[in-house]
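The complex appears here without one of its protein chains, the remainder shown in place.
After this line comes subunit A, so read on.
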Amino acid sequence: MERAAVEGAAARPATRTRLRDREWFWGYLMIAPLTLGLGVFYLWPVLQSVYYSFTEWTLFGDSSWVGLDNYATLLRDPEVGKALWNTFLVAAFGLLVIPVSIAVAALLNTRGLRLVSFYRTLYFLPVVTMPAAVALIWRWLYNGEYGLINYLLSLVGVTGRSWISDPSTALYAVMVVFVWTYLGYFTVIFMAGLQGIPGHLYEAAAIDGAGRFRQFFRITLPLLTPTVFFSGVLMVMYGLQMFDLLYLMFGKNSPAWADNKTIVLLFYNKAFEEGAKGYGAAIAVVLMAITLAITAVQFRLQRRWVHYA
């Protein structure tokens, strides 16, 4: 396409610019809806948040400039440190989804397996289920007295506890659900990744005498690294933004709240419950900076371990 345009242009310089202009115009027109959407619903709010983080708000929308005050408060706020720690914990724990979904994907990829699409749908269901419904169901499962989990534990003689209301287990209980909801999503991605590995590599390896384990670690895993990397970046971002499950699964007056808040929950607390929107914006900006930094590090490190075939 491009080449043809250039050759044509060489012959008649006058048309060249017009053609260029026309391509320009149509190109921008095509991306306009997306760009506009991103601009209005993502970019503009980001810029606004940065601006608001330097302001203090009254409850109903009047704001005044306070410079770096919010950031100074943030540095001294012990809650921020605690929430950040919890957030990192969630993000790190969330990465467990990668080995688990690789295992599930490998199983579903087994040659001759029947009902593959049925299993795939089954694993994918949590992804398309509303978080509110997921949270409610798991609240019942985790219930200390009537929950299915404690009932099953009692069958093997273990006394369970109030998993999501007990401050020491609450966050972990939610993290399990977090991994569970994303399992199907990443399983599908890894299945695609597995199917993208050329079959002749395995044949060649088999001829050279490599067993199944060796094949997995020498062929499958290295060639899956781009997918692992992509999943890692995504899952860390989801983890850093954890809010809905926690918000919906903890009871309103739960003793678990104080020590188990994530940074987005703290943001919600401050900005919407207490009405300190400027301070909330500062928290959001810090989260954005941290997310950017972590993602940048991930991209830097990938050169060392990601193999593109």
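Keep in mind that, in the parts below, contacts are C-beta pairs under 8 Å (C-beta built on N, C-alpha and C of every residue); 3 or more make two chains touch, one makes a residue touch a chain; residues count from 1.
We take it that contacts and distances are computed from a predicted model.
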item: Absent chain [UniProt protein name; select from "Sugar ABC transporter substrate-binding protein", "Fumarate reductase iron-sulfur subunit", "Sigma-70 family RNA polymerase sigma factor" or "Carbon monoxide dehydrogenase"]; value: "Sugar ABC transporter substrate-binding protein"
item: Identified contact with the non-displayed chain, of A:P131, A:G144 or A:P222; value: A:G144
item: Given A:P45, A:G81, A:P99 or A:G251, the one touching the chain that is not displayed; value: A:G251
item: Sole contact to the chain not displayed, among A:T55, A:N70 or A:S162; value: A:S162
item: Where the missing chain touches subunit A, by residue; value: 22, 29, 58-62, 139, 142-147, 161-162, 164-168, 250-258, 269, 272-277
